[in-house]
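In what follows, a single structure is set out as structure tokens and then discussed.
The complex appears here without one of its protein chains, the remainder shown in place.
Labels run A and B following the written order; every chain starts at residue 1.
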Amino acid sequence: MKHLALTIAAVALATPAFADYPERAIEVTIPAPAGGGTDTSARKLATLLEEELGASIAILNVAGGGGSVGVTQFMMQKPTGYSLLATWNSPITTVPQVQQTAYQPDSFTPIASTSETAYTLCVKPDFPADTGEEFLAELAANPAKYTYGNDGIGGTMQLAAERIFQSREIDAIAIPFGGAGETLQNFLGGHIDIYGGSISPVLPYTENGEAKCLIVTSAAPVDALPQAAGLESLGLGAEETLLWRMVLGPAGLDPAIVDTLAAALEKTVNDPAYVEFLATKGETPNVVTGDALADRLQGEYDALSKVAKALGLNQ
Amino acid sequence: MTDRRQDIVLGGVFAAIGISAAVIAAGYPGASGVYPMALGCVVAALGLLVLGRAVLSGPGKPRILIDHGPRVAITLGTAAAYLGLVPVLGFYLASALLVVLLPPALGFRRPVFVLVNAAVFVGIVWLVFSIVLEKPLPTPFWSAY
Partner (left out) sequence: MDLIFDILGSVLAVGPVTAMIGASILGVFIGALPGLNPVMAIALLLPLTYSMQPLVALGMVAGIYNGSMYGGAIPAILLRIPGTPAAIATTYDGFPMAQRGEAARALKIACWSSAIGGVASAIALMTIGPILARATLLFGPAEYFWIAMFGMASIGVMVGSDAVKGLMAAALGLLLGTVGLDQLSGTPRFTFGEIWLLSGLDLIVILVGLYALPPVIALAEAADIKGLSASDLKLEAAKLPWSDIRAFMPTWLRSALIGISVGILPGAGGNIAAFLSYNAAKSASSDPDSFGKGNPQGVAAAECGNNADNAASMIPALTLGIPGNVIAALVLGALLIHGLQPGPQLFHQNPGLVGGFMVQMLLTSLLILAVGGAAATRVFAQVQRLPGVMLVPMILVLMAVGVYVINGRVIDLWVMFAAGIAGYVLEKVNVPLAPIVLGLILGPMAEQSVRRALLISRGDPTELLTRPLSAALALATLALILWPIVRAWRAQKA
């Protein structure tokens, strides 16, 4: 047994770091529980990426702290190219505002963003509003009357909603839940008035008429939710907050590896199979790489920091 | 040690845990502090109850805490050394050492049996985790990765 272990060690030693990257399994950390939106997107992408790169991909889910636990643990990894982070934007741009994290948006090597979608606010069919404008007017006219569920205190979903509410001086009561599934359950059961969360879980209920989604948090409207207004049409285009996903590496990752990965991601994200998969979840492919991605992270971080301060959530 | 003395220590430890938890929780804002502080107080109160009950009870009867001290010490010591060595020697080497060395330390004198068993066992674990599941496990410190 010792012999075997030594052989493995010897093989590992003899291998130069970046020669024919990748030449062994890549471990992808997902800072969210198995089965959630980020997890499914990353796993589907991983199956395509495995073929493209010719290396197998092992997924490690490290949930908790709104994503900060997994991201912090990932930060300790060496920049070998064999450990990557597949995350959504919240742990990178929102969580550092409300928690004392050991990282900032620039603590990583940006590789590529993969897809994006909006959050949505939905109500029951009997709610006295049928458009985005009416919805906001109803909320503004009744301060502290309505409750809205969100993905957790100080999460991107809550900040996305509060950006809209603040600019219209709306006071709605935030009820934090453990995730979109739990929010949906309480919304359908009538325990909260407004569903706030990603589009995918609530989509079937708009189709059967149990929910009407009146606002999406993107500037443009979303095809899957025709009744929902985009923020641009409400004159709130500047308050756009998206839910988007990306792949990051540890700081100091070799540029050659970054290029290989970015090219592979660009190709697999735009693979028809993946685009179709994203469509069923109400997401669209969106690949931003390199410095542009770093700018996007920093820009969003700065914009959300204002909202967090106004809410008194910031550290 | 008698059960009376044990319970005095036990109650004291729980009381200490409860009180420190309550003190720490008092610093948390709003509703997030109330619940753990109340729990800390309950733990402390029950701990003091156990302690007080033991103090007031009779001389107490002996209650064996550890059946075989040396073996417990060997097992826990080796286990701690094993956990400490996992990140240094890597998972497989450290595990192989544990499976080979612990049985003789506990008085088992059939080295061939132990070695064969260790090889088969670590081999199966390796097959399952590294080949089938491809889970990265701690590697030796001298490995590049």
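The rule we apply is simple: contacts are C-beta pairs under 8 Å (C-beta built on N, C-alpha and C of every residue); 3 or more make two chains touch, one makes a residue touch a chain.
Bear in mind that the values here come from a model prediction, so they are computed numbers and not experimental data.
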item: Candidates A:131, A:186, A:260 or A:305 - the one touching the absent chain; value: A:186
item: Residue touching the undisplayed chain, where the options are A:26, A:53 or A:98; value: A:98
item: Contact set of subunit A toward the excluded chain (per top definition); value: 27, 29, 33-36, 39-40, 43-44, 46-47, 59-66, 68-69, 72-73, 98-99, 101-102, 144, 147, 152-154, 173, 175-178, 181-182, 184-186, 188-192, 200-201, 203-205, 207-208, 210, 276-277, 280-281, 313
item: Absent chain, residues of subunit B that touch it; value: 3, 6-7, 10, 14, 17-18, 21, 24-25, 28-33, 35-36, 39-40, 42-43, 46-47, 49-50, 53, 63-68, 71-72, 74-76, 78-80, 82-83, 86-87, 91, 95, 98-99, 101-103, 106-109, 113-114, 117, 121-122, 125, 129, 133, 135-138
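Here, only the chains that are shown with their structure count from here on.
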item: Length of the line joining the C-alpha centres of subunit A and subunit B, rounded to whole Å; value: 38
item: Contacting residues of subunit B [partner subunit A, same complex]; value: 90, 92-93, 96, 100, 118-119, 122-123, 126, 133-136, 139-140, 142-145
item: Residue numbers on subunit A that touch subunit B, as the complex places them; value: 1-2, 4-6, 8-9, 12-13, 15, 17, 25, 27, 56, 58, 60, 78, 80, 82
